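What follows is a structure written as structure tokens; I'll ask about it next.
Every protein chain of the complex appears in place save one, which is left out.
Moving on to subunit A:
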């Protein structure tokens, strides 16, 4: 199952690119900072010897970049796992309504003028609530057939989007603020936010990464996988719960960043092959890289927000890749 030498070289390139992008992401801004100084500051921060002038790098720029890596990795791993567990190339982490659920909570929280710190918590609650409703609607006896779940997810997602739109229309004068929040935005990211997202991300994505071999077996079909000793229904439920926790945390703190969870796993699959044992960890790296770069573009161009960048550029890039690489 190991990677061939070409795949390994590309993987090393990916890791280096990610590290480079992180440095670049911190260096670029209204006041450019030389990369060497970025590294020095990070080292000082890690050893607890921060100076007063390090605040810009350590407390403003770095959290934003770290959050981009974290959320990009999360969405990509969850998207890849969903594509595997639903055996559906169109699956993304928002398939079961987690994003529309978060949007309802965030919108309601903003319009009710809840304290800023409470809004992500409310968003996370409604996000997980939406997935729970999808599971209830999609279940059939003790089983969760993929097609039923996907359909239930579409219904729940559409319903909640309508609720969000209704709320926005009612709070018309604040539509821009709500839209900015829900469209995916990393500009508020702080270390405190990262500390909130991290446990869910580690728990959820960690479980998914450990399920790589199980997901590989599932690609043979439910019956065959079950005959090979895989508890198919348990696996499906576990993947849904793990991915929903990680995704809900990510979107609740940074908004609904589109397309990353769909195109990153596909891109990785095209380059490194279909095994989920390699696909999920490499997707984490690639997703982190993509989101750091997208956020960089969002900050330095008039595209406003990272969610707009990923959706606007992600699609054409993916089409380009599909045409270039022979499947």
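The rule is simple: contacts are C-beta pairs under 8 Å (C-beta built on N, C-alpha and C of every residue); 3 or more make two chains touch, one makes a residue touch a chain; residues count from 1.
Quick note on the criterion: contacts and distances are computed from a predicted model.
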Listed names "Iron ABC transporter ATP-binding protein", "ATP synthase subunit a", "Cytochrome c-type biogenesis protein CcmF" or "RNA polymerase sigma factor", matching UniProt entry of the absent chain: "Iron ABC transporter ATP-binding protein"
Listed residues A:42, A:226 or A:241, member touching the removed chain: A:226
Which residue of A:81, A:152 or A:211 touches the chain not shown here: A:211
Touch criterion as defined above, residue of A:60, A:179 or A:238 at the omitted chain: A:238
Residues belonging to subunit A that touch the chain removed from view: 1, 87, 210-211, 213-214, 216-217, 219-221, 223-231, 234-235, 238, 269, 273-275, 327
